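FYI, not all chains are in this one, though none of them got moved.
Labels run A, B and C following the written order; every chain starts at residue 1.
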């Protein structure tokens, strides 16, 4: 769903270690041994590859060369994953670039967020028990300065303790979960709800 | 079509027994031996699994454990399946969550239903012989109280004897058939007609 | 593309014989030996099956039973295929039910047709050499009386000698070609052009 984006999973809490997909990879092209390992500052651990820090794998050398040649590196957005893991205790973080998250975050960017309520599908979000739930998806202005952006994201996460995700304006969705299946479920639910909301409202000149 | 939802098939009439998909399952993940068996009150029969009540299967123990660990249980919406089977004599009931059923049920919720007429594809509904048919899809307010909701659904089914399905508002579609292939055909036909109707009318601020 | 519909191919000209798909079949479910053979009045030839009139096939008996049990029969719309073959000398006729052909034929039904011009993709229609072509797709009111409808279609084909297809109102598309690949190309081209036209104009309350 969406083009590229990146995913991370917590592999240690003390000290914090995340396995994270490299920034240069396109969907459908990711091999398990291209996954990177990073610490709480977004810096690579060891040679930067998750599998090599876990022990040798037979195809290690060749794959590493291939991945490096392709420009694999920790995404500049890794700091946002760290902020989410700290603020929410998440075990997995997913970031997607989709048509509908780009559209809704563009349309409601000025309002600072978009409200989604009254849909049965909201019950797919952790802890939600009724369609009478109102989900506020905060929208954060996009920024190429990751230190500054991660500071803004920290404030948004603190200010919206009930949110199951947030949008970067004209960029995409961040959501998370206690584990990877829960985070994947949140992506599916939120993408469905954004498409329904976007189609219900129709287009408007921006 | 759509995300999750649930399906049931009548396996006995006296006393009533339904095989039904568990509530926690996502599309594409369902194995045959995770299907549950329930009675007319929505209560599980035996250990709750359809295949074990029909006789032993080699992989039974492991699968059962996996399904239970994943939280398999009769969906709270099972009572609606029972109401439909009783009111219509249906052999199969399908419930889907799709973009277009969510949109149309939201837009026409106040009107209590949506009218679809003049389309050739209507002839795919059982007993319809001409495109000059007018299908009224009743819309029922969504409700987490399943006893109350099933009572409302009973009234709607009695009041609209010709309807081939109904919508739960901002939730999804229920349809049925004499057997599973007929019910599947009704899902395909109604989803097509809802998409055409929704696109023909265009969006409107809700 | 679209749901169900039917396809035919000319197998003899004198006397006219068409191989045609049965009316009760859904997409993706058609086996080669379920294809029917009919004459110029739409009546079945021999036992009605194309392959059996061509010679014995090992799995004949079982398949025939299966097909008959499933209600295979020449579609009531077969007469329209015959009209097209006669009026155009076509070697293959395709009829599809798609979202966009249903929408456009509904929106422009009163006007009696829809005009599509200025698109490069028009050059995929046989004999069209420039995007400056204007294609008029006639729209015929839907009718369950096939004798009456085929008479109307005959008049429309005579009155629009340049048309590469026509629409049945709120029903679907008929197109054809000298052979099956050309007819398939016409379906792809016309479906693309109808989607582009429909999206360019946007929805309108019907």
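By definition in this document, contacts are C-beta pairs under 8 Å (C-beta built on N, C-alpha and C of every residue); 3 or more make two chains touch, one makes a residue touch a chain.
Computed from a predicted model, the values in this text were never measured in an experiment.
The complex is built from one repeated protein sequence; 3 chains are visible, and the structure file as a whole lists 4 copies.
Simple rule for what comes next: only the chains that are shown with their structure count from here on.
For the touching copies chain B and chain C, the fraction of interface residue numbers used by both falls below half; the interface is of the different-residue type.
Summary of the copy comparison: rotating chain A onto chain B for the best CA superposition needs 90 degrees, to the nearest 5.
Taking each chain's centre as the mean of its C-alpha atoms, chain A lies 47 Å from chain C. Chain B and chain C, compared by their mean Cα positions, are separated by 33 Å.
In chain C, no position touches at least two other chains.
Within the complex formed with chain C, the residues of chain B that make contact are 118-121, 124, 129-132, 185, 188-189, 192, 195-196, 199-203.
By the touch rule above, chain C contacts chain B in their complex via residues 3-4, 26, 97, 99, 102-103, 106-107, 142, 144, 168, 170-172, 198, 202-206.
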